[in-house]
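Right after this comes chain A.
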Amino acid sequence: MNFAQVLNGLALGALLMILSSGLALIYGLRGVMNFSHGALYMLGAYLAYEATSSGLSFWLALILAPLGLAVVGAMLELGFFRNLQQRSHIETGLVTFGIALVLNRLIIIVWGDDTHPVSAPKAIDGTTSVFGTAYPTYRLLIIGAAAVMAVALVLWLRNSRVGLHIRAASHDTETSGILGINVDRVSLIVVCLGAALAGLAGVLAAPYFSVSPGMGQSILITVLIVVVVGGIGSVGGAMIAALLLGLVQIMGNVWLPSVAVLVPYALLIAVLLWRPTGIAGKRV
Partner candidate 1 sequence: MSSTAPTVVTTTDDPAVAPPRGDGAPGRREGRVAVGLERRAVLRALAVAVVILVAGLFVPDLITSSYYMGVAADGVVLGIMAAGIGFLAHRSGLISLGHTAFYGGSAYGVAIFTTHWGWSPTTAAVVAVIGGTLLAVAIGSLVIRITGFGFLMLTLAFGQALYALSTLTSLRDVTGAFDGISVVFSGESQKVAGLTQAQLGAPDTFWPLAWVCLVLVVLGLWLVGRSRFGVTLEAIRENEERARFSGYNTYLPRLGAFAISGFCASIAGVLFALKASYVSPDVLGFQLAGDSLVATIVGGFTILIGPVVGALLYIYAQGRFGDTGNLELYMGLALIVVVIFLPGGVVGFVTDRVVRLRARLWRGRKGAGS
Partner candidate 2 sequence: MSGPVLRAEGVTLRYGAVVAVDHVDIAVAPGVLHGVIGPNGAGKSSFMDALSGRRRLSGGTVHLDGEDITKRNVAWRRKNGMARSFQKTSVFNSMTVRTQLEMVARRNREDDLAGIVSAFGLEPYLDEPCISISYGLQRSVDIAMALIGKPHVVLLDEPGAGLSQEESVRMLDHIRGLCSERDVAAVLVEHDVDGVFRVCDEITVLSLGKVLATGKPAEVRANPAVIEAYLGSQA
């Protein structure tokens, strides 16, 4: 087994980490599992494709796509989550499931259902030598970006006032409201941020995985598993679980391909049955 496999695992884990952080944030605050997260990721990827095939720089897409997704997130929050607060979480989850179906299809209507490769920016399109192995530089960017995002997010949640509000509101929405925290505003920030992170993951993934019509659906299940295993609502837990799952999946493919594909499910089942709060969860 070579080091490149480990790095691939880290790269996948990195993408999952970015994706799952957003999902965990939204779940922690709203209690809703956003089934459209995969579609948001897909939208980000397709926006990157659109940008690069129109001649815009990839770096620009890296900034614009998350912003665009943040707008979509705002629409989700204002249009749906806010008005469905009285409904059960499952019902709202089902609505997001419907949104995913619609969004998935709209993307295909706009961009067609072929798979399109997206080229990485020229500057980092080569390979770098990492501990003696030649490894695609672009994927190192993914890992690096995820690491930066993780640190920044955790620091921001811990140290900023908004971060404090988010953590408080996630913990106890009612009390936070009474204490003067504008839960609606915090919600909006969280959902926009979560969507933006999904978009960011999509942009980063585009050169790695190419854009394809099934990408939203295929990553959704994995990221749901990551969030549940990591501890529902816990961003840190999701991050750890993401790395773990990325590594396990890639390396499992090398060692025991038959079994590897079952590992995420086995992990999910084990966690939900024996430790429903997940690895680092604050609540079930």
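On how the list was made: all candidates are chains of the complex that A comes from, given by their letters.
As a convention for this text, a residue touches a chain if its C-beta (ideal position, glycine included) is under 8 Å from a C-beta of that chain, and two chains touch if they have at least 3 such contacts; residues count from 1.
All figures in this text were calculated on a predicted structure; none of them were measured in a lab.
One candidate from 1 or 2 touches chain A in this complex, that being 1. By the touch criterion given at the top, residues 33, 84, 88-91, 93-95, 97-106, 108-109, 113, 217, 221, 224-225, 228, 232, 257-258, 261-262, 265-266, 268-269, 272-273, 276, 284 of chain A touch candidate 1 in their complex.
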